[in-house]
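What follows is a structure written as structure tokens; I'll ask about it next.
With one protein chain removed, the remaining protein chains of the complex are shown where they sit.
Chain nomenclature is as follows: A, B and C, assigned in order of appearance, with residue numbering initiated at 1 for each chain independently.
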Amino acid sequence: MERAYGFDEVALVPGDVTINPDQVNTDFVVGNHTFSIPILASAMDAIVDPAFAIELSKLGGLAVLNLEGIHTRYERPGEVLDQITGAPEREVTSLLQRIYSEPIKEKLIGQRISVIKQAGAICAVSMTPANTKRLAPIAKDAGIDILVVQSTVTTARHISKSYRGLILPELCQQMSLPIIVGNCCTYDSALELMRAGIDGVLVGVGPGAACTTREVIGVGVPQVTATLACAAARETYLNESGKYVSVITDGGIRTGGDLCKAFASGADAVMIGSPLAQATEAPGRGYHWGMSHPHPTLPRGTRVRVGTTAPLEQILLGPTSVTDGTQNLAGALRTGMGVCSARNIKEMHNVKMVIAPSIKTEGKHFQAIQNVP
Amino acid sequence: MERAYGFDEVALVPGDVTINPDQVNTDFVVGNHTFSIPILASAMDAIVDPAFAIELSKLGGLAVLNLEGIHTRYERPGEVLDQITGAPEREVTSLLQRIYSEPIKEKLIGQRISVIKQAGAICAVSMTPANTKRLAPIAKDAGIDILVVQSTVTTARHISKSYRGLILPELCQQMSLPIIVGNCCTYDSALELMRAGIDGVLVGVGPGAACTTREVIGVGVPQVTATLACAAARETYLNESGKYVSVITDGGIRTGGDLCKAFASGADAVMIGSPLAQATEAPGRGYHWGMSHPHPTLPRGTRVRVGTTAPLEQILLGPTSVTDGTQNLAGALRTGMGVCSARNIKEMHNVKMVIAPSIKTEGKHFQAIQNVP
Amino acid sequence: MERAYGFDEVALVPGDVTINPDQVNTDFVVGNHTFSIPILASAMDAIVDPAFAIELSKLGGLAVLNLEGIHTRYERPGEVLDQITGAPEREVTSLLQRIYSEPIKEKLIGQRISVIKQAGAICAVSMTPANTKRLAPIAKDAGIDILVVQSTVTTARHISKSYRGLILPELCQQMSLPIIVGNCCTYDSALELMRAGIDGVLVGVGPGAACTTREVIGVGVPQVTATLACAAARETYLNESGKYVSVITDGGIRTGGDLCKAFASGADAVMIGSPLAQATEAPGRGYHWGMSHPHPTLPRGTRVRVGTTAPLEQILLGPTSVTDGTQNLAGALRTGMGVCSARNIKEMHNVKMVIAPSIKTEGKHFQAIQNVP
Partner (left out) sequence: MERAYGFDEVALVPGDVTINPDQVNTDFVVGNHTFSIPILASAMDAIVDPAFAIELSKLGGLAVLNLEGIHTRYERPGEVLDQITGAPEREVTSLLQRIYSEPIKEKLIGQRISVIKQAGAICAVSMTPANTKRLAPIAKDAGIDILVVQSTVTTARHISKSYRGLILPELCQQMSLPIIVGNCCTYDSALELMRAGIDGVLVGVGPGAACTTREVIGVGVPQVTATLACAAARETYLNESGKYVSVITDGGIRTGGDLCKAFASGADAVMIGSPLAQATEAPGRGYHWGMSHPHPTLPRGTRVRVGTTAPLEQILLGPTSVTDGTQNLAGALRTGMGVCSARNIKEMHNVKMVIAPSIKTEGKHFQAIQNVP
């Protein structure tokens, strides 16, 4: 058995040259789209609605709208959100199970996408593999720019009795737009997905703040190790094909420190949930829940109270007076890159990390000191 | 000294193929009995009484009735259970010591077994090595299907002044029904037990929720390492004899995640206590205590309040709205197997694990986030 | 840097043969004295006074009376103990500093020793290296059986301006009774002490419950590693000289589990403090403090409230209804030895250990389960 590492177990090592934060470039490219902030908003109902997607696109990032969430199941998602955020703790899972059993309305798909496109924003949407053959053409017709196919674990091969598995090479050919697939967390599965012709992989099984996959089925690979493995697959595939497939670390990022470590592990971009659920613009109204939470027989998640702390712009670009790493995430990335001698994301991939468990290891006398009268 | 690992220190790695949960097979075979759910209920008074054994057999699993517990010491075990669950915390150990010093009534053995058999259920019973020569023939005559010989640590050889150690090969010959022996936790001791002619070994010293063996005598091997070792002995013995002896991980399993990891470590089945003690049907009425707890001079255990959370069927087969991994255990196993590319238990033995300590490593900002106003 | 291990980080592995506890031998021999219980009581004022020494000798163990404590500084130690146990938390260190600055009265040394000897008990006393030349002859004349020379760290060589270091070979020759010296924690220092002609080494720097040496000066080696190292020195010295010097693990033992691990690490006996401070007979009246605590300029200790839980006999020999490992310590040792196939202490030295951090690793869902309504 090999040891796998998460964000809290590593730290970045400063480089031999320091670079002013205004001299670093954080561009992320997928297809012919360039994003100045390499941050994607998770395809979760508590985070992304059309208005949020428009705002994030303006700021330079990319939001992914979940096409299997409440926005395509309900005409008036606001009422549904009221129910979810108002439910007592003990009833929330069964409520979510009920709410997400409402059928997806195909006509709502077009409506939601139109709102985003008409505002001039780049539009990305997500769907699960089982529904992709049905929903992807509708989404394409409605004008999406980027397609995300996502479930807890998605592989290039699937064994099922009830439906023919999604054939990714076929999908790529039919859609002719950038396709991002996930989640995966190993070298082999990432490489196999890349060979299917996709443009990006989402990395991360189990790490999300609102996810209990590891408790429920024991599955999960911590994000530093998972990102390193998938980034290695990217280099292998680049060598064999000449094509650069983006690695996007998804889940478990809560602070600027986590974010910097994801890039140092090999990420080209990150997908984040709970930090953005704290934005004034987030539809979750201070709450956050994951995509596996409403599963009808084996739910895997919790509703997390994250609070509403600041406008999205401040969370991403600052300035801030918060010192715990949850605001000015892009500024933190720039500062971290500068300290680590990285002028761009590519150079950030080569930054040295050390295994240095727990932020608080050296701070444990802190409490004792505070208690001095 | 080698490092040994427990469930909380490892995680399962997803495979390269995903399998729909309805396409996996979880059968467990012992002797000529096949169980669709590879779960045994611990031979503990808080979990198994005849009614519970009948119910679990119907659902596809196997309960083990403790022949040295209150059901064979008392005509009316209900009254005794009332005393135990009603006792104040500080008095419970001495009460248990008193209750379990009542002699075993041989006639009750037959009565309890009859109830189970008359309901058409498969009947397994347990006894300690010291009492096996006396009790095993009685149990056999009463019609048991499977015999379990169990103590904290059971070996093929025992040194004692006061009684001649149990000779397992003799027992196997006399009984001519499947015999499961435990507990053990090393390659050598498991192999020696297998060579004695038994059909299954119980793996696990020290890990149970209600067990304090590690505090009291310092002994214990965490379950992942223990199961890997005993599974290796199974392969050795299979090669030398052609006989497949089941490895049953017993103790320390509290969630679906733990359960999946036991199988990935090499278990053919698991024996669980505290998760089943939460069933409506469990005789412990929301409490749980272990077999070493009533020891007259060196008790090793605690009475744990587990609560009564759901009917046994829901705990084993779901569906559930609980998201912490304590319900729909069989569904969790199927989902975990599907995600890890395992079509059956044999393939689950080959699933890759990583060392990834503590479920909560990546979730520690979670609390901070929750506290945001 | 090598990794060092403490009791909480290892566990004992059961053996291939189980032995009934009544078939194991736990004798400890020093000089021509044989103790049926291989347990020494720490030379601390909260634990050993003459009456306690007599009682422990009767039970088969050995108490060490501190000749530099309150029993030789004060005619009526009872009054002093009242002050210490009655002092508020914040004032206790300065009170101890004041109390222990009272000069040692040579005449009291003889009186205290007489009481012990007249009761027919074996009498061991301790003193620091700096005072040994003065106090040892007095103690010898008063009839002690065993001399203990002890400070935080004692080496065979000492550099000082103010006094000539204690020359151990000279002391051994002059005293002609068994001499135990400590504390040490490495192979080299233990070997050098053994070569000086002594009969036992005390192993342990920093681990005691009431000791803050590691916080104050950063020094300490966890007890499993320290004991293994000193036991290796014992074997080296046995090979080169033919003399068997006892290794006595001192400090950090709080449960039967810790005790069993000390022997598996190579100890011939253990010296324990806080478990015995809980005895009805302990002079500390439910409190415990260490020998470095009253240091006039750099105190290293805390006063620990341990409570009074049971008579000494029950703590050592049981039976007990306590299940956390703090009572029936000798019974725990016998049971642990039996489970680990060790018929005597020598065989216990060969028991396999695994690195298995934290007793509670596999028990962390325990709390969650308990909170279920």
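As a working rule, a residue touches a chain if its C-beta (ideal position, glycine included) is under 8 Å from a C-beta of that chain, and two chains touch if they have at least 3 such contacts.
Computed from a prediction, not measured in an experiment: that's the story for all the values here.
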| item | value |
| --- | --- |
| Visible chains in contact with the missing one | A, C |
| Which residue of C:S176, C:N239 or C:T297 touches the chain not shown here | C:T297 |
| Residue in contact with the excluded chain [from C:V29, C:L108, C:V216 or C:A232] | C:V216 |
| Residue among A:L40, A:L166 or A:A332 that touches the chain left out of view | A:A332 |
| Option from C:S94, C:Q118, C:Q174 or C:S241 whose C-beta touches the chain left out | C:S94 |
| Missing-partner contacts on chain C, residue numbers | 1-4, 6-9, 93-94, 97, 152-162, 184-186, 188-189, 192, 205-207, 209, 212, 214-223, 225, 252, 254-255, 274, 278, 293, 296-302, 304-307, 309, 324, 326 |
| Those residues of chain A which, in the complete complex, touch the missing chain | 5, 7, 10-20, 22-23, 255-261, 264, 318-325, 328, 331-332, 335-336, 339-340, 343, 353-356, 359, 361-366, 368-373 |
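In this section, only the chains that are shown with their structure count from here on.
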With chain B removed from consideration, the chain sets that still hold together: A | C
| item | value |
| --- | --- |
| Copy-to-copy rotation for chain A and chain B - C-alpha atoms, rounded to a multiple of 5° | 90 |
| Centroid spacing, where centroids are CA-atom means, of chain A and chain C in whole angstrom | 56 |
| Chain centre separation in whole Å, for chain C relative to chain B (CA means) | 39 |
| Multi-partner residues of chain A (each touching 2 or more other chains) | none |
